Each structure stands twice: as structure tokens, then as C-alpha cells.
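Note that one protein chain of the assembly has been removed; the remaining protein chains are unaltered in position.
Letters are used for the chains, namely A, B and C, taken in the order the chains are written, and counting of residues starts over at 1 for each.
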Amino acid sequence: MSEVADLPTNWGRWGEHDERGTLNLITAEVRAQAVAEARTGRTVSISRPMPTSPIAAGPFAHPGADSIGAMQAVLFTGASPRGTAELIMMVPHHPEVTHLDSLVHQVVDGQVYPGIAFEEVVTPAGYRHGSTAVFADGILTRGVLVDLAADGPLPEGHGVTGADLEKACARAGVEMRSGDALVLRGGWNYAASRDRRIPGLTLDAVTWMHQHDVAIYAGDIGDGRPPVDPRVPGPLHRVALARLGMPLIDVADPTELAAACAEEGRSTFLFVAAPPRLGTASGVPVNPLAIF
Amino acid sequence: MSEVADLPTNWGRWGEHDERGTLNLITAEVRAQAVAEARTGRTVSISRPMPTSPIAAGPFAHPGADSIGAMQAVLFTGASPRGTAELIMMVPHHPEVTHLDSLVHQVVDGQVYPGIAFEEVVTPAGYRHGSTAVFADGILTRGVLVDLAADGPLPEGHGVTGADLEKACARAGVEMRSGDALVLRGGWNYAASRDRRIPGLTLDAVTWMHQHDVAIYAGDIGDGRPPVDPRVPGPLHRVALARLGMPLIDVADPTELAAACAEEGRSTFLFVAAPPRLGTASGVPVNPLAIF
Amino acid sequence: MSEVADLPTNWGRWGEHDERGTLNLITAEVRAQAVAEARTGRTVSISRPMPTSPIAAGPFAHPGADSIGAMQAVLFTGASPRGTAELIMMVPHHPEVTHLDSLVHQVVDGQVYPGIAFEEVVTPAGYRHGSTAVFADGILTRGVLVDLAADGPLPEGHGVTGADLEKACARAGVEMRSGDALVLRGGWNYAASRDRRIPGLTLDAVTWMHQHDVAIYAGDIGDGRPPVDPRVPGPLHRVALARLGMPLIDVADPTELAAACAEEGRSTFLFVAAPPRLGTASGVPVNPLAIF
Partner (left out) sequence: MSEVADLPTNWGRWGEHDERGTLNLITAEVRAQAVAEARTGRTVSISRPMPTSPIAAGPFAHPGADSIGAMQAVLFTGASPRGTAELIMMVPHHPEVTHLDSLVHQVVDGQVYPGIAFEEVVTPAGYRHGSTAVFADGILTRGVLVDLAADGPLPEGHGVTGADLEKACARAGVEMRSGDALVLRGGWNYAASRDRRIPGLTLDAVTWMHQHDVAIYAGDIGDGRPPVDPRVPGPLHRVALARLGMPLIDVADPTELAAACAEEGRSTFLFVAAPPRLGTASGVPVNPLAIF
């Protein structure tokens, strides 16, 4: 991407060793306004269910399920079972798992946000910088649904622009504010669309998010496959995550959220993400909630 | 426990096939009152951090870490790494992992809540009833900190009674209401106390929770080890979970919460638990949040 | 199977705590005669290849392979890879994996060979008796191919009898001797035949093996699915393994062996099985060799 000048960046904005990135935008004022969005306590999940498969099913189970994001083995707990317990195996960064990317997930030019050499942060057992440790207290802010699929799924291969985002906000009568969680609905199911040209964000859309100081992104689309603009492949991961320091929730599912927003007559809500405190990874499964 | 007559029970209270148990107590009214607790948007985690260990670290890492609740392998993602990804393995029901028990976790007399034969619900790949699937939209209610460790950790081997809970509530000036999340602090670190007599709840305390229609329990203590009352071993798992249908958050850590409550001058808050949507297990790691 | 009187048994034949079962039949004389079978040093594998699948393939690999017996994750070994390493996961008792059953694998009437209560031998981490530990020095004896598929695969659902085995031996001009490894070819691929009635051994065949003091069994068929005789389901596992103490090599593949025997003009060979020294399991993947 060396030919693309002036990529938006937050490297240095919050210091040379920053690990929070755009989460720094979630100020006390943003938080207070966010909780004011919660009135009835209705909760809506923005996560896909995470299907599990038996682990290499073995002689006592029906085998054959596809390799999927999480696998499970039911453990022996006594010749007369005293209870139940399982071993869970998962690859959080899986196209069927709703997961939260930490800032170490994307390497650009041998560096991770905000410009630290990858060799210095990676070990076979985890990461010294930019890991999921930063999500310890969860993420709470105002959420805004930006619905590009109100009239049906985005066209195949569509490159989402800043203008697309602007138009959807206007249509919903909402304005993006600094520190917001942007929840994007493109109407696509990533896992079920492997053979199609999945729409994705352009650099222009990422620049728009930067201008509006979005704190966190969640969507059912993200970077297109194949890239919607071959000159800037993967702008969400390679620019928003790696240069802006914006945590991403990949493979979200805002289908129910869109229905709930229609029922509630608003596009904003209290957004809460509280993934397990797995503190050494580059991704963690998450069930982000919209609270009305 | 056949000699103990009149164990409290909710079997049948919400039907013969119910999977929500005491979560049924979280009504629309309870939810509305719960979100009213959120004013500043300050969040506090009630989870222990989940340490990870390299998986059988291999030739390129320092080996030797103890076997712990979650293990992690950093995966190859390219000869020049394109990004980072990991395989995570975990046993949610581990004494170092803050986790949410679903109702299928405990078998009593060959049955699980609300009286279904264990053989009918278990498969090598997961459970047909009472699994973590019921937590899909998260759990939101009012949380109440019941702090038994305000003057220091509970004595070794102490059996917590209903009177203990009552007294702590009175001291904090709070009354337990139907549908509340009870967050108990005993001042113990389960994982670090294997060689000691860990305090735990008595049947009397479980009966008190039943009388107050507690919806969910989270604590740094739970069932004592060894049992605090040998006549009724494991009342939290064998009575509250299995007979009342009360989901349990085991191995919670309310240390920071107690400090935050002191600072905020109140013992109540918005309680939100949003574990990954792992829908076939008897337990799932969780990071419950207190929102002020 | 209580109605079946007089099941053949070796319980007590080699003591109450024996862990070797019919491997006791491999005497010094048997060994000496076995190595005399090795003349040219030609080796033929009696194992199926063990396919591996990526572990929950993740974002950087093509997903979608069926759940199979062994899974593999290529590990990170440096930002510029210093070498290669993998994590392997497997369920040895899988219908696509050639594996060696130890004597603790089959429980009958709550007991394992030679009559020890299952509760006494099992732990969540392995077995105290009858595990794969007994295979530490490998298994070496004379091997005999008994080819029931010389004229094509056995008919669907066929129940193999002692007379079938006798006839095949006569045809090949070979006599089964005490301590031999019996390698049976039925011409079936277990993993590819899930929807068909897979042929299997009858109790009569197991009795024949007992009369001839076979030390170990390997075959591409074993216990039929569904049982070839509903009155005695699973005679190979429930009688040969559990009562005779005969280790079984399940899911073998003697296809190449049959061709080699034809070329070599004989049905006997040096049989060597040397599985990894995994000493606490009830099964271990193995690549048994025929050496001519």
C-alpha cells in the first residue's frame, strides 16, 4: 500500500506504548450518555450463536460435522457421573465465530499498533503488547446501528463508502459521535457466503470512521473478500485496526438488533461487550449486547 | 441427602421442560429497575483474569507452566506473519476460571433440573437440555454486593448461614429483591487456597436465597471444600443449581467491586453477564460486569 | 449376554492382576520362530494412513474438512520461521484411525480384564490398570494373514465363523499357532461403509481364536455394525478383548499385505507393532508392520 499516501493513523496520538487505541475516546462523558440510552433493560445479542462440534467424534458419537470454530469434548466425571464438564477448543478468529480483535492481531510492515516491532511483542505463548488484556473491564459506550440493509442485503462485491455511512445515519436521524460503537449491518452471512464476492468497507469508509472518532466497530461485513479495492486490501484490518488502533468485532450478527431498533423506534442503545478475561490473545469470542 | 426432608425446590414451578430456572424471575419490571442503577457508566469486572499457558510449549518456548484452566497455542499464519491467531483450549469448570454454570451441570439422583433423566439429555457432543444456550441474550438484572469480608476474610471452614447474609444486607442498608443477582464476597481466593478449609454456603443460606427469590449467584466462595456441613454436601450445586434452577457464577472475584461500592457509596448496580454464545455446554467462561 | 453360558475366558489364567493378557502367549520360542520369518527385510504397513485436518482452520486456511480422527495445527515458531512444529490432537479410538486397544478399553458388567472393578482403575487423567503402558517394548510375533476376501469383499452383514477362518487357513496352507498375530482381511473399508451392514466376527470365531491361542488380532473388519448376532453383540470387544485379554488392532488395512503375500508366496511374516510409548491410555495409534 506504499503508493497510498496519507493513510489515516493514530500512531502516537495516545503515546508510544498505548494499548487502548480508540477505546481512549470513551470518556466519562461518553459513558454517562451511553447509560442514559438504557431505559427498559431489554437486551439484544449482536453475536452469532457459536456452533460446536464434537472433537474428532470418536467411537461413541456420530461423526462427520464440518470443522468449525469451536469444538467440544464431554469429559468423564465418574463411572456414575457426578456432574458434567467439557473441554472447549476454539480458534477465536474463525469466520463463524463472533469475536473481538485486539490490536496485536494485524501486522503491517512488520509492526503492530502504535508502531512496535512485531518480533518484540510475540511469543509462542501469547503477546506482550496489544493483547486482549485491555478488555478486562469490558467495553461500554453508546452504540449506533448503521443499517445498510434496510432495503435488502448490499449488492455482491459492493465497496462501502463514507457517503454510504453518512446516508444511512441521515436516514435513521442519528449522528455519529466521538467514542461511539458503530454497528454495521450489510445483510450478509459471512460463513454462508464463501463462494460469493462479499461486500466490504473501502478506505474511504475507514477515513469517515476516523473523522467521526468511532471507538469500536462491529459488523456482519468487514473487509470484502476478494478486496473491494485491490489498491487498498483489507482497510478495516490494515488501517482501522492497525493504524487507528480500533478494536474490531468481526462476524457480528445485527439481524435481531435491526428488528429491535425498528420496534423501539431508535437506532441508538447502550452497547456492552464483556468477553472472558483471556488476557494474552489477539482475539476472544464475544457476545456484544445492545441494551435498550 | 435422602435424610434431609423438605429441600427447597423449583422443579415444576415454571413447567416440566423449563430451561431458564430462576432467570424467570427477571421480569420487565426488574430489568427497568436494574438499568436505573446505571448512572455514570463506570464498569467493574467481577471476573478473575484467566491466565493462559502455552499448550505443551514445544521446542521453541519455555516449558514448565502448571496445567491451568486455559491453554493457548499461537498459530502459524505465514512465513512472514500476516497477522496473529491462536488456538484456545479451556475447561470452563476449572477452579481458576470465572465461569457460568448452566443447569445441566449438576446431576442429582440421576436427574437434572427440573427432573429430567440425565441419560436423555447428554450426548458426547453436548446437551439437549439445560445447556448454556439459555444465556444467548446475556443476563441483565440488579446486582447486590453482599460483603461478608468487610472486616477481613471469612474464617477457615466457616459455614455461611442465612443470618450471615441478612446481617450483611442490613449493614449495607440494602434489601434483596426478587430477581436480583447476589454477588457474595467471602474474601477467599479459591485457586490459592487448595490446602485450606475453604468456607462455603450452608443449606440455610440457600434456603434464604430461595425465600428472597435470588435469580443468579456469583461469588468468590461457593460450596466449601471440604463440605461445611457433611450432612448436606454441596448445597449450592446440589440444591440451588439442581433444585432451584439457579445459574451459578463460580470463582468470581468481587475484590474490585467491593472497593468500587465503597467509593460509590452503594451496594447495588446494574449487573450484566454476556458470555460467548457457546450453546451446547454446561459451563462457559464469563466476565460479569457491575455498571454504576 | 447373561443368557449365553460358557463364554470363553482367560480371567485368572495369568493371575488376578495380569495386564498382558494373550500377549503372555508370545514366548521366547514364539519370538525366535517369528524372526525366522524375516528374510529380505521387505516391510509392508498394515495401517491406514491417518488423515489430518487443520484444527478449526481459522482465518488463514481453507476450512471445511470433515471432523476426522486426528487434527493438526501448525504452530508459530518465529516471525521468520526457525523450523516447523505442530500440535496434534487425536482420538485414537476413531473409525478412521488404525489403533491398538489396550485391555481397559472394554467394560463388561462394570469390570475390566481380568475382573477388576472399573471404578478402581479409571481416573480423569488415565488408567491405573490395563492401559497402553504394557506395549512399551512393542509387540513382536509371527503374523498370519487370514484372507477372507481373496475372491472379493465379504458379503454385507456376513458373520464370520470359526469355519470361515479354518477354511481360509487351509486354502493358504497355513496353521495358526499359539502366540500368533491373526491379521484378518474382509475386504471392507470401515470408514467408507457407514451406511452399510458391515460384516463382523461371531462368538464362534472368537472361540476359534481362543482355541488356537491367538495373541493379538488385527483386521479391516472387527465387530459388525449392526451386530451380526444380536444375542452376542460385539464379541471381539466384549469377549476377545474383555474376557480373553486379547489386544485388538482396530481399523487395520491389510490390502497391501495381501498383495505382498501373493508376491512372496506365503501368508506368514514377522509381525511388529511399536506404537508411541503413551502409557496411560486405552488406545494408541499404531502402524503395524509385516516384515518378509
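Convention: contacts are C-beta pairs under 8 Å (C-beta built on N, C-alpha and C of every residue); 3 or more make two chains touch, one makes a residue touch a chain.
Just so you know, these numbers come straight off a predicted model, no measurement behind them.
*Asks:* I'd like the shown chains that the missing chain touches, ordered by label.
*Replies:* Its contacts among the visible chains are A, B, C.
*Asks:* Considering the whole complex, which of C:107, C:172 or C:191 touches the chain not shown?
*Replies:* C:107
*Asks:* Contact with the hidden chain only, please: which chain B residues?
*Replies:* Contact residues on chain B toward the absent chain are 53-59, 63-71, 75-77, 79, 89-91, 93-95, 110, 118-119, 122, 124.
*Asks:* Tell me which stretches of chain C touch the chain missing from the display.
*Replies:* Interface residues of chain C facing the absent chain: 28, 30-32, 34-35, 38-45, 47-54, 57-58, 60-62, 65, 70, 72-75, 81-93, 98, 104-107, 118, 122-127, 133, 136-138, 140, 237, 270, 272-283, 285-289, 291.
*Asks:* Determine and list the chain A residues touching the chain excluded from the picture.
*Replies:* 55-56, 58-60, 73-83, 85, 87
By definition in this document, only the chains that are shown with their structure count from here on.
*Asks:* Could you classify the chain A-chain C contact as same or different, where same means more than half of all interface residue numbers appear on both copies?
*Replies:* The interface of chain A with chain C is built from mostly shared positions.
*Asks:* Using the average of all C-alpha atoms in each chain as its centre, how far is it in Å between chain A and chain B?
*Replies:* Going by mean C-alpha positions, chain A sits 26 Å from chain B.
*Asks:* Averaging over Cα atoms per chain, report the distance between chain B and chain C in Å.
*Replies:* Centres of chain B and chain C (C-alpha means) sit 45 Å apart.
*Asks:* At what distance in angstrom does the C-alpha mean of chain C lie from that of chain A?
*Replies:* Measuring from centre to centre gives 48 Å for this pair.
*Asks:* Spell out, as numbers or ranges, the residues of chain A touching 2 or more other chains.
*Replies:* Those would be 53-54, 57-58, 70, 75, 89-91, 93, 118, 122, 124.
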